[in-house]
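All protein chains of the complex are present and in place, except for one that has been dropped.
Up next, chain A:
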């Protein structure tokens, strides 16, 4: 399971959804694998603003991959609060382009890095979702449905 996908996942238990402890899910006994895919800058640019950066940072920390991740979302550099910004600041933001180097780094972290075996654990209810051969199982047992 790619680290990108984990950013889009939370606990499947309905009563956990509203708890801030349920997101992101936490890795346990994670076995990492690098599966390089063709660099897709268009895709990375498109999804950047949809990422929850603090969740991504948590994931990186837990896996010891902090060095692979910029300290803030590069997409934020592209946006300027229209209220408080000067004309100059707005123009600078408009001309900003995320460098290919940064995009490549993000691609490596989000797309090329996957957890192949392990568990994702909810910080609220403690339920463990198993990952086997890269496929996560999020089905709930009857008592949690």
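Basically, a contact is a pair of C-beta atoms (placed from the backbone, for glycine too) under 8 Å apart; a residue touches a chain by one contact, two chains touch by 3 or more; residues count from 1.
Basically, contacts and distances are computed from a predicted model.
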| note | From the options "GTP-binding protein RAB5", "tRNA (guanine(10)-N(2))-methyltransferase", "NEDD8-activating enzyme E1 catalytic subunit" or "AAA+ ATPase domain-containing protein", the chain left out of the display has the UniProt protein name "tRNA (guanine(10)-N(2))-methyltransferase"
| Touching the left-out chain: which of A:14, A:28 or A:72? | A:14
| message | Could you pull out which residues of chain A are in touch with the chain that's been left out? | response | 1-2, 4-5, 7-14, 17-23, 37-38, 40, 42-43, 45-47, 49-52, 55, 129, 132-143, 145
